[in-house]
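Missing here is one protein chain; the remaining ones are kept as they sit in the complex.
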Amino acid sequence: MSQKVAIVATGQTKHTSKRKDVNVRELINEAVSRCLADADLRMDQVDAVLIGNMEPFEGFMFPELWSIEGWGGYLKPSVKINTGGTVGAATTAAAYYYVASGIYDTVLTVGFEKQSDGNSQAAMTAIGEPMWERSVMAGAIGNWSMMASTYIAESGATMEQAAKIAVKARHNGARNPFAHLHMPDLTVDDVMKSDLLAWPVRRLDMCPTSDGAVSMLLCGESVAKRRSSRLAWIRATATAHEQQYMGDSPKRLAVMRAQIAASQRVYKMAGIKNPLKELDVAEIYEPATWAELAMYENLGFCERGQGGKLIDAGVTTMEGELPVNPSGGVLCTNPIGATAMIRVAEAALQVMGKAGAHQVSNVRTALVCSYGGNAWSDAFILSDSPS
Amino acid sequence: MGIKPIAGEESIRVPFLMKMEFEYAVGVYATHFFQELKDHGRLTGVRCPGCRRVYIPPRPVCGICFEPMTEWVPLSDEGVLVGATVIRLPFVDPMTGKQRPVPYGMGIIRLDGAATGIFHFVDETDETKVRVGRRVKANIRTERQGNLQDIINFRLMDGPHE
Amino acid sequence: MSLGVAIVGAVQTRYETNKVHLAVNELVYEVVAELLRQTGVKMADIYSQVTASQDWFDGKTISSMSVSEVVGGYLKSESKTAADGIQAMFYGAARIASGSFEYTLVAAHCKESEGQRTAVTSTMFDPFCQRQLGLHDHIASALQARRYMEVSGVTEEDLAEISRRRHKDAMKNGKSLRKGGFTLRQILDSPVVAGPLREMTVGPSCDGACAILLASPKQAKAFGDRAVEIAGIGNAADAYWTERELGRSVALEHAAGRAYRMAKIEDPRSEFQVAEISARCAYEEPLYAEALGLASAGKGRKWVETSGNGQGPRINPSGGAITGNPTTVSGLTRVVEAWLQLTGSAGAHQVADARTALVHGVDGICGQAQSVAVLRRGLGER
Partner (left out) sequence: MNNQTTNPIGAVAATVRQKIELPYSYVAGRAVTRFLLGLKSKLFYASVCGSCGRKNVLPLSFCGRCWKPIDRYVPVGPRGTLESFASVPGGVAELPHIAGPVVYGLVRLDGADTLLAHVITADAEGKIRCGARVEAVWREERTGSILDVEAFRVLREG
């Protein structure tokens, strides 16, 4: 059997650089408690929990089993997913398949990361293949600066265009109470004068490292309709992974093979032919400003090489034709194991009309995409109607 | 709902240094590569019998065609930067637990004859010079151990960008 | 409800102390290539993969990056459970049951030899009050062993007897690592790992990988009697190891209850012909048998005797994890072994007329998370 699946409720922590007051278990508990409150649901009504994070950031094998009292897993079925940066989306996808299969009707998803307990750049550098990559790699900064260099060479995108993305994200994030960075007064000039971390990436071009957790409730069709009248239906989901090594993709960021494959697949499943016209909002996983420009092209919002022009024209701002990351995106908030699930939750809030001060008007169809691992990607189409 | 921090009550932190040592198997394919590098200073790749792409690092199967790899081919020690940067932000190296010295140039190098690129150091820290399209040449040690560090780094070559 | 998902092929490596010649990707490619040969299915027709591995055992953040290409994940829907391979099978089955995929390839790998087992497993422990003490998984298992022996009456001699049987069984299994006709004396005299556990009552450190192919009922028909139905799945996680009774596995009782309900198993003692239980340590066999309903609650000691006399399902004819199966792989090894039994291809260790099999996987300290599946010969033969 198979059934349609809707996101019924969401909960997030206030994301921040260092949560000095709570341990991992308590951090997760805040998000899960808020999600249950949003759903007006008791924990004993939940069938199963799907939980994702990146263990090396906490220095734990099975951090979820240590923290089980925090997320209500006691004697429940649960599944732990870890796919790196995409894990929040991969965990959502797993929850989708479990509910769609009819095995469970009411599933909680949890994504979390407490980066301040560990050393993020070191754990990130350990992603590198030990013989071929690790001694050279330099965490997320090294990865994104190399990717951005390829994209600049291919597209001719400029520093100003990248800085505009940084400003858009931080202005949007200032309206999102859960976002980590609130920088309503940031200017293009500020971004371009910030420290050079690794050419072409400056400090304000990069996402922060955050502590945070997110939780969502996914239900099958009949349960979902009983629980709420404002639902975000998962109309399509697709995942695409890559070859093994980081140098395998010929033009890593400029031509993101996996992201193109995943997004084209969900467009086809949802019958979307012109994403710029047919999507009302997008929540995408942009760890660096340059990534967002490149993703405009890879997600089919514009022609190749035109990513910069899209931001110049204001198309993706809150007032534009297709607002991208009204939440402030990864550039404002990045608790890695939660980040991709925050994209899904924020898109769901937009579809439900519950995004508050950063709500885009009349959202019916939303795109979510994730990024992680070796340029892996997941994509979702959320909609206000099941079909 | 959830946890409310108690005013005036500070949480304490408990430090933990994770120290592990791994002995990774290099594998049949990569061992062949490193043996060639050690014994002869040569760089080699594997060719997919289906799509004819030449891969470095070598691997058992072409992920695109899913054909097993059987043919070794020589690669040039020259190539082109397809990704390039200079790392300036200091960070903790997970291989030592200490800060890795910066700045250093790094790139994704596509060797002539290969379809894929490898990560390596670039012998230059001027950002205006370490750019995509620059030709580079492997700076190979005379005394070699049989690992990627047998290539000290890649040197920028004179001449136009590709 | 029934899942309507079948296992149409199953492959495992030989288990060895140190597969020093194979990098992780080569190890996994070995089982994937063999699986494609065995089933005749082309990778181009497989759009879904779920793998199982652990970053800390692999010594790599995002361990599945090492295997995404060799499992055919390029531009495909690959995912990873950071848990026992049986969890990857559950997720793979859910993907097919959702109607989204016709096939899902499931693979699990671990090379325990590459890291230091004690350091790796120490990362499961509470960082505030437990890591400071130098705890690792074998010490916690020894503490659970003693507690279970205390409440059940199981003795060190009983543990030795279980070990003796399994190492004898393993002599008929070409894939197993540690095997032989050991005497009880030899086992009882083997060096102490963490008393009461000894080298011969704890599974050895081990490298290996497994892969299985799951198929929708539509595709599975073509495989005839090579198709094995996943009739029921169930899992549950208990409280952290120091926050629960260690002499009983409540999580496994819940996991088994769920799997049995889905598969309509009413009497596990008579309905299974074979049970492959993840018991790396000898005491886990009777402890888990109680929770699985194969032994009466609190009667694990009696069960050690009766199960040895041929009553109830045949337990771990493969030799089981005590003879060497890696963490994270062990549960999928159980699936592979059950598939061999149910398709009549287990060779020297074939159990006669195996129609329904129980398989089991475990994660965390002292079996905190438990998973059970019921597998049946053919497609919904019942």
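Every chain is named by a letter (A, B and C) in the order it is written, and numbering of its residues begins at 1.
In this text, a contact is a pair of C-beta atoms (placed from the backbone, for glycine too) under 8 Å apart; a residue touches a chain by one contact, two chains touch by 3 or more.
Here the structure is a predicted model, which is why all the values come from computation and not from measurement.
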| What are the shown chains that the left-out chain touches? | A, B, C
| If the hidden chain were put back, which of A:Arg134, A:His171 or A:Arg227 would touch it? | A:Arg134
| field | Among C:Val31, C:Met124 or C:Ala142, the residue in touch with the chain that has been omitted | value | C:Ala142
| Footprint left on subunit A by the chain that the document does not show | 19-23, 25-26, 29, 33, 36, 42-44, 56, 58-59, 68-74, 114, 116-119, 122-123, 126, 130-131, 134
| request: Spell out, residue by residue, where the missing chain touches subunit C. | output: 20-22, 59, 126-135, 139, 142-147, 150, 191-197, 239, 242-244, 246
| Contacts of subunit B with the missing chain: which residues? | 2-6, 9-28, 31-32, 34-35, 38, 92, 94-98, 145-147
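One rule holds in what follows: only the chains that are shown with their structure count from here on.
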| said: Contact counts by the stated rule: is the higher one at A-C or B-C? | reply: A-C
| request: Please compute the C-alpha centroid of subunit A, do the same for subunit C, then give the distance between them in whole Å. | output: 34
| said: Which positions in subunit B are in touch with at least two other chains? | reply: 16, 18, 22, 24, 26, 30, 59, 63-64
| note | Among subunit A residues, those touching two or more other chains are 59, 123, 126, 129-130, 243-244
| Complex interface listing, subunit B residues touching subunit A | 1-3, 5, 10-11, 13, 16, 18, 22, 24, 26, 30, 55, 57, 59, 63-64, 82-89, 91-95, 97, 100, 106-110, 115-121, 127, 130-133, 147-149
| subunit C - residues contacting subunit B, complex | 19-26, 29, 33, 42-44, 56, 59, 68-70, 72-74, 111, 113-116, 119-120, 123, 127-128, 131
| said: If we count contacts the way the header does, which residues on subunit A are in touch with subunit C in the complex? | reply: 1-2, 54-56, 59-62, 65-66, 68-69, 73-84, 90, 93-94, 96-98, 100-103, 123-124, 126-127, 129-130, 238-244, 257-258, 261, 372-374, 376
